[in-house]
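Quick one: the structure is below, and I'll ask about it shortly.
Shown here: the complex without one of its protein chains, the others still in place.
Naming follows writing order (A and B), and every chain is counted from residue 1.
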Amino acid sequence: MISEITLEIALILLGLGMLLAAVRAWLGPKITDRAVAADLIFFATIGFIALIGLRTNIEALFDIILIATLLGFMAAISMARLGSGGRR
Amino acid sequence: MMWPLRFISFWLWYAKEFFLANLYVTLDVLRPKKRMKTNPAIIAVPAASVSNTEWTLISCLITLTPGTLTLSISREHKILYVHGMFVDSREQLVAEIQEMENRMLRALRRVPGELARPIQAPVVVPSDLPEEGDQQ
Partner (left out) sequence: MDLHVIAHTAGMVFIFLGIVTIIVAGIGLFRLPDLYLRASAVGTSAGLGVASIVLGVLLMDFSWLNLIKAAVAIVAQLLTSAVGSMAIARSGYLNNSLPAAITHTDDLLRTRRDYRREAS
């Protein structure tokens, strides 16, 4: 399917993006800055799932991706609610 | 033009805008600090949408285009509050958003219908009553 070395390069690059977002989530002066960074970490996670699923050749890969995209929405909304203290 | 044709051509146009906006934001992030073109502003844009669907879709489409972000809407005053990343003047962002909205409304409605907007942005004053859902 996908060669081992390419997969490793791709995963390392994705991890780099995640690391940048994690540092911002650490530094972020306000909770909403952290929420934006956490959003980016989540998108990188979808990439991770997709690439690892490609390697291990699982059947349900696209179902997992579909559910992951829908779950990210929940996380974003709940972090937004948390940031605004329940106000809309 | 026939309605399905208008619908499809709107989405093609939107895809083009989406890619260009992505390219623009990505290039600007990578540019050296002195030549960065970010010139952000929050602008009240008069809107022509009427139904729930149209309001939801236009604010989603604006947010989905990188560089512009809907912060709030006021349906009774017919205003979208849009945060833009590259705003040289108020007129430029308003024209951009209104062009997208015009195209969207023509694509969604079988007959174009009313496209009128409030010409002068009304002055919105904060209400003294606590908002609904305000828990403080």
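Definition applied: contacts are C-beta pairs under 8 Å (C-beta built on N, C-alpha and C of every residue); 3 or more make two chains touch, one makes a residue touch a chain.
All figures in this text were calculated on a predicted structure; none of them were measured in a lab.
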Hidden partner interface residues of chain A, rising order: 1-2, 6, 10, 13-14, 16-21, 23-24, 30-33, 35-37, 39-40, 43-44, 46-47, 50-51, 53-54, 61-63, 65-66, 69-70, 72-73, 75-77, 79-81, 83-85, 87-88
Hidden partner chain, residues of chain B it touches: 18-19, 22, 25-26, 29-30, 33, 36, 38-44, 59-61, 63-72, 74, 81, 83, 85, 87, 90, 121, 123-126
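Here is the rule we go by: only the chains that are shown with their structure count from here on.
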Centroid spacing, where centroids are CA-atom means, of chain A and chain B in whole angstrom: 27
